[in-house]
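Please see the structure below; I have some questions.
What you see is the complex with one protein chain gone and the rest in place.
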Amino acid sequence: MFAEKACNLIKELSRNEGVLPPYNMDLVKEVCTEIKLLDEQNKSDGAAVANESGIANYSNELYPTLRVGVAAVKRNVRCLMAYHYNRLRTLRTMRWEFGSVLPPDVKANLNSNEIEWFSKYSRSLTKYMMSLGDEGLNLGVNLRPPKSLYIEVRCLVDYGKYELSDGTVLLLKKDSRHFLPRSECEELITQGVFQHIV
Amino acid sequence: MSYNSSYSPNYYSMDDILATQERIPCKFLQKVPRMGRLNPSTEENDLKEGTDLELPLWLAIDCSMGRQPVVAPELPKIFKENYREILKADANAVDLHKFSLYFYELGSYVKGFDHRQEVHNILLHTFITRFRLIMDLANNSESDPSIQQKLDMLERRIYAAGHAAASKLNKWLLESGAQLEAAVLVTNHKKRKRVDDDLIGWN
Amino acid sequence: MDPDEVEFWAEKTPIQIIPSFNSQTMFLIGGDIGPFRASIPTRVPLWMAIHLKKQQQCKIIPPDWLDVEILTNVKEQEKDNKSFVKMPSEHYMVEAKLILGNAADDIPRVDEIRTIIKDIWDIRMSKLRSSMDLMIKNSSMYAAVDNLTLMEMNSIRPILPNALDQIYRMKTIKRGLTGRTQGTSILSHSKSTVSFNS
């Protein structure tokens, strides 16, 4: 059946909800080849089916073949677009969760166009945030309604030095505990460096 | 998404793409030159007029429309009378997932060739009857995975959203709440890393 | 909405405190608060009351309705009525939870109150489940929810609106298979013949 490979791209993404699987270059290429071959055949069938004014002649023998061919291209393209689009949506969410620098192993799963898209998106977003207020507003913090000014956190990794907005420098070691202003740790909690202890 | 949105398929919707991959029985109304390969049980180059074949929904839709349809689609058996009777008798007892993973979506696509609206009615009847089941399942903190298995995809999405909200509410009722958490993708990323690390450890 | 977001709205509710300090009026962005005179009751938003209470700088005066007799009466009415009774406060559950959780020492008969509030909540939740079921059974596409509090309305989301959305979709959807009026423009192979938002 046509477009089986294209649908496999979608099945692959759908099995991996919530993570970004490696970009499947081989399968994408195969789908593109199928589209190209079908499209060329459709063009030649289309020329045979069309009458003088370019309208399909329903009684032409190849008319049904063309119908199937056109449907197959449309389906392939839809799957291919959906594969790429849904990957961009995940990447977009990653920008909000990891910040503008992606972990190397996430980056390794992207193709070069996706890396380019990510930095474009990141730039647009930064530009938008800079346009807010007089000196810009970071929309990546204040994610949940505030409850208290200070919270206790546990550091989950050996992070190294971290400077607070008042200039104090903390050394963040794995399993160290800190009592900090909520606004100072929110990003590190989102990024999984700190764990909020309730 | 942080604002409310329920399932409403669009061009990129993976659920809709997978739903339209379901196969339905069709009869070819015309000979289709060079498309013999659509029929796995023949070696012929052309597909003969009158051939009965199960086609994926996307192809059946595109080829059955217009002034000169190429195929005539038929109701899949799960929407025929025998099956409708089972659903009418006790929709709650049915393993809908076994009928079709995309029962409602498939039904919505094919209900058009049942002029007496029986399919339309059975879709609504089934959904409405099973709502209590889904709601109770969502409110139950220890939900039985075997019951979830009996839901179709649409029901599963509603169940999952309802269950997530109910868990948050229960958590809120029990404790002070408002814990700040790592982002979902970050957590998944870490989990996966751990799995990868394990694999390396075994090698 | 998540429960902490509902809590955020409820925390705006004004409440009486008895401060244990003296201070002039505070000019908050959202309005003036105070002046504070030790032992003289004054009105502040709930979030501020909880903050001051945590720092042991005030006693909280419970709202009138946070009282065993009144709540027992509410509970009886709730039991006797098939529909929802109007609650003494539109955020009774959040207020009770925050006040009982942070200022139990300021509330007489705190354990009894806790039990009655929980009973009222449970009775109403059970009514809500029956109402939701009934609404779906009748496929009613609107319902008055006058006496529901925000947290209660939130408890029916997203499941009830989602289910009704799907019923609406099933009722109105007219998908491609019989759409004989729509032509397929074969030669340009553009324009989808299936609507994804029908």
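In order of appearance the chains are A, B and C, and numbering begins at 1 in each one.
One rule holds for everything that comes next: a contact is a pair of C-beta atoms (placed from the backbone, for glycine too) under 8 Å apart; a residue touches a chain by one contact, two chains touch by 3 or more.
Here, contacts and distances are computed from a predicted model.
Undergrad: One chain of this complex is missing from the view, so tell me which of "DNA replication complex GINS protein SLD5", "Exoribonuclease phosphorolytic domain-containing protein", "Trafficking protein particle complex subunit 20" or "Large ribosomal subunit protein mL43" is its UniProt name.
TA: The chain we cannot see is, by its UniProt record, "DNA replication complex GINS protein SLD5".
Undergrad: Which displayed chains does the hidden chain touch?
TA: A, B, C
Undergrad: Check the options A:S14, A:S44 or A:S124 and report the residue that touches the missing chain.
TA: Answering carefully, the residue with contact to the hidden chain is A:S124.
Undergrad: Contacts of chain C with the missing chain: which residues?
TA: Here the touching residues of chain C are 1, 8-9, 11, 21-24, 26-31, 33, 47-48, 51-52, 55, 57, 139-146, 148, 150, 153, 160-161, 164-165, 167-169, 171-172, 189-192, 196-197.
Undergrad: Residues of chain A in contact with the chain that isn't shown?
TA: That gives, for chain A, the contact residues 28, 32, 35-36, 39, 73-74, 77-78, 80-81, 84-85, 88, 92, 113-114, 117, 120-121, 124-125, 127-128, 131-135, 137-139, 141-146, 149, 182-183.
Undergrad: By the contact criterion defined above, which parts of chain B meet the unshown chain? Give residue numbers in ascending order.
TA: Listed in rising order, the touching residues are 1-6, 8, 10-12.
Methods note: only the chains that are shown with their structure count from here on.
Undergrad: Between A-C and A-B, which chain pair is linked by more C-beta pairs in contact?
TA: Pair with the higher count of C-beta contacts: A-B.
Undergrad: Counting in whole Å, what is the centre-to-centre distance of chain B and chain C, each centre being its mean C-alpha position?
TA: Taking the average C-alpha coordinate of chain B and of chain C, the gap between them is 33 Å.
Undergrad: Roughly how far is chain A from chain C, going centre to centre by Cα mean, in whole Å?
TA: 34
Undergrad: Of all residues in chain C, which are in touch with two or more distinct other chains?
TA: Those would be 4, 7, 184, 192.
Undergrad: Considering chain B alone, which of its residues make contact with at least two other chains?
TA: 11, 13, 62, 66-67, 176, 178, in rising order.
Undergrad: Which residues, counting only chain C, touch chain A once they are in their complex?
TA: On the chain C side, the touching residues are 4-5, 7-8, 51, 54, 184, 186-187, 189, 192.
Undergrad: Give the list of chain B residues in touch with chain A in this complex.
TA: The contact residues of chain B facing chain A are 11-14, 17-18, 21, 30-35, 38, 56, 58-59, 62-63, 66-68, 70, 175-176, 178-190, 192-193.
Undergrad: How about chain B: which of its residues touch chain C in the complex?
TA: Residues 4, 6-11, 13, 16, 60-62, 64-67, 69, 73, 104, 108-113, 120, 123-124, 127-128, 131-132, 134-135, 138-139, 154, 157-158, 161-162, 165-166, 168-169, 171-173, 176-178 of chain B touch chain C in their complex.
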